[in-house]
Structures are given as structure tokens and as C-alpha cells.
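Omission of a single protein chain aside, the complex is shown with its protein chains in their original locations.
== chain A ==
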Amino acid sequence: MRPAAGRLGIRATSTASFALLALVVSTLLAVGTYLTARHYLVGQREATATRQAFVDAALLREGLLTAGSSVSDVLDETSPPPGAVVLVDRSGQWYTSSLETGEADVPADVRAAAAQGRASRAWTTLAGGPAVVVGVPVPAVGVAVYEISPTTELQSTLRTLAVVLAAFAAGTTAVGALLGGSASARTLAPLRDVASAAAAIAAGRMTTRLPDTSDPDLAVIVGSFNSMVEALEERMQRDARFAADVAHELRSPVTTLMTSVTVLRSAQGRDPERQRAAADLVDREVRRLHRSLEHLLELGRLDAGVLERDPEPMDLEALVRHTLADTGRAHVGVEVVGPLTPVEGSKPQLHRALVNLLENADRHGGGVEQVLLRSGSGSVEVLVVDRGPGVPDAERSRVFDRFSRIGSRGSTPGTGLGLSLVAETVRAHGGRVWVEETPGGGATFVIGLPAGGDGAEGGS
């Protein structure tokens, strides 16, 4: 989770992206605006200069057509706009309205066009600034009129426009950066909430939850975060309950052992009958303690998702017969219905699961009556049938929970873990286990293993 050195965070990246985007867009807009405006303004200026030149040329023609007037007199009467200069070329003789401007200021191509009797327009430089030159031949009086209009005000307008547009682009970029920064800050705010909630949970305040939100984008995060915390809390509570149950389960045999040893001591040599009774108790409780520990170890292995051995193909019927013979139940009938699909699994673990079912039948069902084997749909089922009181409907899923005790414990209490071990072993094999009613009364515990053993997995 440590940020990589030299890498930008989400906020910096997002701020930079927004700024860059704003910069590009506003620059494009500004340049476009500038070019369009310049094109238009320059066009306007040229048109104005041309119109003015024609007006002045007409004035000159009128003046010169009046008998006796000289070019310089007529030139004085023209009123070019401020800064503009009118030049007249009368067969090589140049007249000008300004002293600083002369023949040399009129570009050659304009003069050439006028000489050929064409009006033309061109750009030139006048007193260091750009200017428009318009040449108009006036053949009626044998002159060519040139008007040079400086465009300094156009240039300054364009400069101002450029500055304004550049400032606008820079401002837009800054606003973009701000927007990017604040938008990402807003986007990241819920992440900060998540982080502080996670820190609170890590500190042990398991009741911490993110507040509900109506924001559909955030609802997903909030929902999954909260359900994660709930799952975590539930898991922790389950573990704590399990630890408490384990402690409770071990306390009983230890109590009996401590008390029996006291009895044993005081009966020593005085009362052999009592001594034997106490010794029997010690014997029984030590075994019970041992079995509890075995079951807890097995449960730990299953919790870790470890199959004791790699699944191997096995003959379920042989396993069942072996288990029955092994536990002194060789007399129990085994019935096989139809051909059995082969299954795979860990023999020692399934053996112990079967033993647990048989012991459960002893303890609560008056002993196993029969074991049935059959092929189900996609599975092979082992049915352990007893004729006891059966399991009430409401308890049928609960019997497989750890330390769930249905009914009284009787004189030989189990560890409270047997059936949960069966369930978890079968689950580790990809199968499932359930209990149903034996037709005519009693309980039938069913182990269903996937046919072909393809469901067997070493762990998840």
C-alpha cells in the first residue's frame, strides 16, 4: 500500500489531467478566436483602405479635370484619414501628401499593376508599422493614385485581443486544475472515510460501519465494505464462541478427573469398591478428554483445508465393511443398491467420518441398524440408518453445527463435535451430508460423495 516513490497520487494526476485538458481546449479556442478575428479585422481594414483610395482617386480626378489646377493643389484638397498618405504619379512626376513618404514606399508590383491600368492592393511597411497600399490608375487625367494606410490601430487591437485570449486560456487552465483537484478530493473523500473506518475496525471497534449513502456509485463500496465488516465480525464471534465452547467442553472431564482423584485418594486401602468406581471414572474421562482433543485436532486440520492424503480411488463398500469390522460392528448389515460409481477420497478421513456417524447412532439412536450404499444422481450415497427417536425437522440442519446438542447428553456424552466433523470432512471431499427420517421411525444420516471423485479438492 506504500505509494511508489516518484509516482503521482490520484489527486495530483487528476489535477494535472484537468489542467492539461483545460489548457489544450482553451488554447485551441483562443487561437481559433484570434485567427478568425484577425482574418475578419484585416479583411475589414483592407476593404476600408480600398474604399478610401477609390474615393480619394475620384476626388483627384474631379479636381484635375477642372482646368488649371495643379496636382499638388488637388492633393491638398483630399482628406485622407489620419496617418494615411496619398501619392500621385503623373508620368514619373510624384506628388505626395506627406513629406516623409515618397515613391520608394510604394511597392513595385503595385506600381507595375497601375502602369498596366489595374487597381491593386498590397501590404507594406510605413514608418516601421504595417500598412495597406492601394494603387488606382486614373487614365482620364493620366495619373496613378496610391494611398498608403497604416494599420497600427489594427495591430494594437490584435495585440490586445491576443493578450486577452492568452489570459483567458491561462485562467481556464488554472480553473481546470482547481476543478480537477476539488473533484478528485470529493471523489477521494469516501475513500478517506473507508480508511478511517478500517482503522477503527483494526483498533477493535467492530461496530464501526460506513453510513448509508444514496449515491449509487458509493453505495456499492459502502455496501460491500459493511458486509465485509459484518462477515468479519460474525467470524470473530463464531471463533470466540468456539473457543468458549472448547473451554467448556474440556472443563467437564477435568472437573470429574480432579474430583475422582480426591475420591480415589480417600478411598485408598479402605474401600476397594469405591476405589474401582473412581478409577473407572478416571479412565472414562481421560478417554473422553483424549477423544475431545482428537476431534479438535481433526477440526483444525479441516479448517485449514487439508486433506490428509491426496484423494485416491476407493471402494466405498470395502471401506464401510472395514470400518464396521474395525469398530466391532461386523454384524451390522450392509446393503448395496445397484452398481456403485467409483469415488475418490481420503480413506482415513472418510473412515473417521463413518466412525463418528456410527458413534452418533450409538449415543442417540440406539445403535446403527443398517448401512446402505447407493448411487444417486451424480453422487454415491452412504446411509447410516438407526431406529432411535430421530431428529426433529427443526433441528436437522443444526445437528451438524459444532457443539450443538440436541436433547440430553445421556450417560456417555459425546464431544459435541462428531457430526460437525462428518459434515466438514464430506464438504472437503466436495460432497454433502444430511439427515432424514428412517421410514418407520429413526434417523438416517446420509453422506453424498461426488461420483468419479471430480469434486474432491485438497483445499479451497
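The rule is short, and it goes like this: contacts are C-beta pairs under 8 Å (C-beta built on N, C-alpha and C of every residue); 3 or more make two chains touch, one makes a residue touch a chain; residues count from 1.
The working rule: contacts and distances are computed from a predicted model.
Visitor: Can you pick, from "Cytochrome P450", "Response regulator transcription factor", "Aspartyl/glutamyl-tRNA(Asn/Gln) amidotransferase subunit C" or "NADH-quinone oxidoreductase subunit N", the UniProt name of the chain not shown?
Guide: Looking only at the record, the undisplayed chain corresponds to "Response regulator transcription factor".
Visitor: Can you work out which residue in A:260, A:323, A:356 or A:379 touches the chain that's missing from view?
Guide: Checking the options A:260, A:323, A:356 or A:379, the one contacting the hidden chain is A:260.
Visitor: Of the listed residues A:11, A:111, A:274 or A:329, which contacts the missing chain in the full complex?
Guide: A:274
Visitor: Considering the whole complex, which of A:248, A:290 or A:398 touches the chain not shown?
Guide: In the complete complex, the chain left out is touched by residue A:248.
Visitor: What does the interface between chain A and the hidden chain look like in terms of residue numbers?
Guide: These residues touch the chain not displayed: 247-248, 251-256, 258-260, 262-263, 266-267, 274, 277-278, 281, 284-285, 288, 405, 407-413.
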